[in-house]
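Report on one structure; see the data block that follows.
For this depiction, one protein chain was excluded, whereas all remaining protein chains were kept in their positions.
== subunit A ==
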Amino acid sequence: MPEPMPPEPLLSGGGRVPEDGAIAATGMGGAMDLATAEGETLERAPAGPDGTGPTDRPRSLWSDAWRDLRRNPVFILSGLVILFLVFVSLWPSVIASGSPLKCDLAKAQEGSQQGAPFGYDGQGCNVYTRTVYGARTSVTVGVLATLGVALFGSVLGGLAGFFGGVWDSVLSRITDIFFAIPVVLGGLVLLSVVTSNTVWPVIGFMVLLGWPQISRIARGSVITAKQNDYVQAARALGASNSRMLLRHIAPNAVAPVIVVATIALGTYIALEATLSYLGVGLKPPTVSWGIDISAASPYIRNAPHALLWPSGALALTVLAFIMLGDAVRDALDPKLR
């Protein structure tokens, strides 16, 4: 995994006190002067229970979160799965030779064999190759739809929650209207008129119907956060609106958005499969787990492998993203440390 933090200078003071020692150290009087503090850090640092060296820069929320994440096995596991998925999406030919579109009806529904570890599907296509190539569309749709929904929804909801008033009322009524649109029916109506063969109409549709959910959550958590005394304190200091929003409200309101967005990521991947199954999502020759699952479902008794491998890949992807979201949420909440 890449290491984004610059090398930590070893010989510097302003020490970071190991977290485990924090409570005990609180008992020591406050009279220690800076010079001794610097010297002490040097002696104490190697004995730190977590083995990390001292750093002289003030620690920020995000650097602390990163430090936490690196030690979290759930994050490492899900991160590795996601990195692998991203790698496969970018360069599928590295681990799968041949084209996912090259099918041989003579081999239809055949089981595992040399060159096709997952066997062949109903059309005689190589399931292994198609599963590998299908990662790209699922990951692209899931990640881009989530990013779009999260950005659009949290900006709109956050601003409505912060400024309140007329815009808040108008926006809340608009989200109500969007909530009233049934997803599948809306997809059938809107996507059936689209002839494009790319993933963009599907992503656009998901952002269109998905943003109200995040917008509501962002609005609610911004309203909760802005009533806190520390936001009032910042206002009393003369802080600008943008400082209050970015420094005080957003970091304290972002966790619910992250959690909901990662859970939604799985549902977007599943929704892509649903829409593809109904014939309005992605269309062949695009390779997608959703298309493969729907294509394999009639042969489930004769060739279950054609259904199980893409389904398994889908489930693993969704699980990895949800675990990642969970680990990120834990790391972003200092109270859980």
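We adopt the following convention: contacts are C-beta pairs under 8 Å (C-beta built on N, C-alpha and C of every residue); 3 or more make two chains touch, one makes a residue touch a chain; residues count from 1.
Going forward, contacts and distances are computed from a predicted model.
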Record-based protein name (UniProt) of the chain missing from this complex, from "Cytochrome c domain-containing protein", "Peptide ABC transporter ATP-binding protein", "Insulinase family protein" or "Acyl carrier protein": "Peptide ABC transporter ATP-binding protein"
Option touching the unshown chain, where A:83, A:101, A:189 or A:233 are the choices: A:233
Selected residue (touches chain absent from view) among A:243, A:283 or A:329: A:243
For subunit A, residues in touch with the removed chain: 14-17, 22-23, 25-26, 28-34, 37, 58-61, 228-230, 232-240, 243, 247-248, 251-252, 334-335
